[in-house]
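Removed from the display is one protein chain of the complex; every other protein chain stays in position.
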């Protein structure tokens, strides 16, 4: 039987003193203040065991990881209707995300790129009575932790500098693929991205994707088939234009965020999350990617 | 000696009963109300003669034609500094104008596409004390007509539906190529496009480009060299992705607008303007294009 | 325990009389002669059982499915050196495959798009002594079937009309990403694509990917880690711009070909292949896609 405790401790030891740790995201002023030396790993096995090392209980800005959570709730609300407004194909294109949106008549490539997540946010703005409060409650429920909250300073920081996201929202609106006001959707979207969670909370929140739609508290939030499909989307689209590389090197569905967090999972087995704020050139946590690669290499656990 | 009066009357007669007149622009609600059968031609010769036929003194929304006027004033303010923020190459691409802006790091292809004109509007917002009032005064001065005004309903109509332009402005802002607030620049831009002028006023306003920078009132507004360069930009970029076709078929520098207006000129000789609201698939006045083509064919007057 | 025999027979029955069967590929004259009503399914379980229904033993042109086989041999030869010349990211773009190649300086997006497979063919042309004969032997060995052969008429048919592939090869050559003569590489490539196999032979040939690199004859052809990575590439890139959709709907690594074949697999469990020549608009077998979707829905067997 695999000794996960030793494995993740060894990986943490191997990587924590790396000289090259990548660069902390600077485009969101609040995030640029993060300490590049913070590094945590948390693993939640579905047999009930959990393992952690380093800064696994320090909260950080989950950013794009939140897109999987909002997508789940939108799918729970809309079921397959959502796929009329957003596609499920990898975008694969680092350098021109608005270009693709324009070429494809306002249908975002997938729900994990910004434009797609903005459409998802628009759906939630239509469905929730109090979008920000209701979404927060949803996240608290699936993670079974009522202390999770938005970081309002980060949300405000993004609102003030998120011109590229405003451009995407306006372009969607010009293609009639945004039902609510640009400002309302962006307000929700920036808060969603500004969720603050720890590695431990993240792994628990993603439990339902490894568990056929049932959260760690055993409540069914999405169907088994919906959970599978979200895993498929994470696998093909979860790491920007490094998604193929992650599938190739790690072999698990997962999602990263520019706050330096990554969460990945093996259905029916475990969820693992890492946090280390330095990013590689593709915008994924440099050390986190290496940690997960070492983890699947050493444990031989992957979907492939 | 050419009998311009007979020529433009004949052209007007030939074309005014055309069954196919194109489609009135519908994306700006106010413009969609135009009558497709309105059709005017005005010619201002630099020897002092002028000729007109049809609805040449009916005011219409000049829309993108205003971009040449704002560009002139920006060049007068900035001289060559403007070319650090916008290029002078034809865009040639019908289907992805934001794509190009994204690929080229926020430097619009030329000042006559929307993104470029928004940069120009930003410059005017920085330079003018009261941008809307001061720009209007500039247009009145070069046209020697103090009755020219904005159509505020059209401006408001565009502001409410101009999501694509808001997308461009936000994208420019994300590339640090917009100094003022998005909202302030767009307010100015939508008013500029909502200028209402007649064929007669337009031809007079463009007099300075055919006259080495001196307006019809004999005042030097831009240098002779600046006038030449604006003519070059009109020739290569004035008709969206039909600019090559216009140069090829007509052979004059000119500019069109989705209100159905076109103005063109032969330096040192004349300015000619047409208005007919139905547009071809490229967004240029269908009848206006044909009128100008017939005019240069019959008169054998072109820059080539 | 799942009754695979009944399941695949039911699926075959459900789909075989579908009115809408898609369109047989016409751009290769030889392929256009196929009968749209042929339909076979073959399943090879790794516990030794196998199941088949319909035209599972009729040979057909495997076309792009061969790209996975050539990739395997190239990886066996080159190991990770191959990734200097071809990337592993999904291409996601239906309409401009040469565009991407051009924008990315001659590095194909992945080894399963044509340009990438031509680079792989170039590697095999360099490594094999007699490329066509040696590659055929490799395929016969992994499938444990010495009767497999090329269809020389199909190869010739493709050579005569494969201008788009010649364009890709020349573009690669212009970027110094092709070491052999264009003509030599294309001759190999067109033969590789013209391999003729049955559903049964295909499932056996793909056994090694489900079996950690060991073929059905128990010989290790590639390492366990290489097999995993090829599965990851199939999952993210195996179905052109419908790869995300296939991962989403079916949830298995697989590969399709314009001959109407599809092969997919669940690592450590089974390989399943289908053949039905009518294609959907994305170029994948219309009925084959539906068969596999029904199969994973009914069996609940997927990697997610």
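Note that the chains are named A, B and C in the order they appear, and that numbering of residues resets to 1 at the start of each chain.
Note that contacts are C-beta pairs under 8 Å (C-beta built on N, C-alpha and C of every residue); 3 or more make two chains touch, one makes a residue touch a chain.
All values reported here derive from a predicted model rather than from experimental measurement.
Engineer: If I'm reading the header right, one chain is hidden. Which shown chains does it touch across the whole complex?
Structural biologist: Displayed chains contacted by the hidden chain, ordered by label: B, C.
Engineer: Determine which one of B:22, B:40, B:59 or B:90 touches the chain that has been left out.
Structural biologist: Of these options, the touching residue for the absent chain is B:90.
Engineer: Determine which one of C:67, C:173 or C:204 touches the chain that has been left out.
Structural biologist: Checking the options C:67, C:173 or C:204, the one contacting the hidden chain is C:173.
Engineer: List the residues of subunit C that touch the chain left out of this view.
Structural biologist: Touch with the absent chain occurs at residues 95-99, 102-103, 163-164, 166-168, 170-171, 173-174, 182.
Engineer: Suppose we count only contacts with the excluded chain; which residues of subunit B make the list?
Structural biologist: 87-93, 109-110, 225, 227-229, 231-233, 235-237, 241-245, 247-248, 251, 253, 267, 297, 302-304
Convention: only the chains that are shown with their structure count from here on.
Engineer: Touch graph of the chains shown: is it line, ring, star, complete or other?
Structural biologist: Topology of the interface graph: linear, an open chain of contacts.
Engineer: For the two copies subunit A and subunit B, what is the rotation angle that overlays their Cα atoms, in steps of 5 degrees?
Structural biologist: An angle of 180 degrees brings one copy onto the other.
Engineer: Mind naming the chain pair that shares the most C-beta pairs in contact?
Structural biologist: That would be the chain pair A-C.
Engineer: If you average the CA atoms of subunit A and of subunit B, how far apart do the two points sit, in angstrom?
Structural biologist: Once rounded, the distance between the two centres reads 47 Å.
Engineer: Quick one: which residues in subunit B touch 2 or more of the other chains?
Structural biologist: Correct list: empty.
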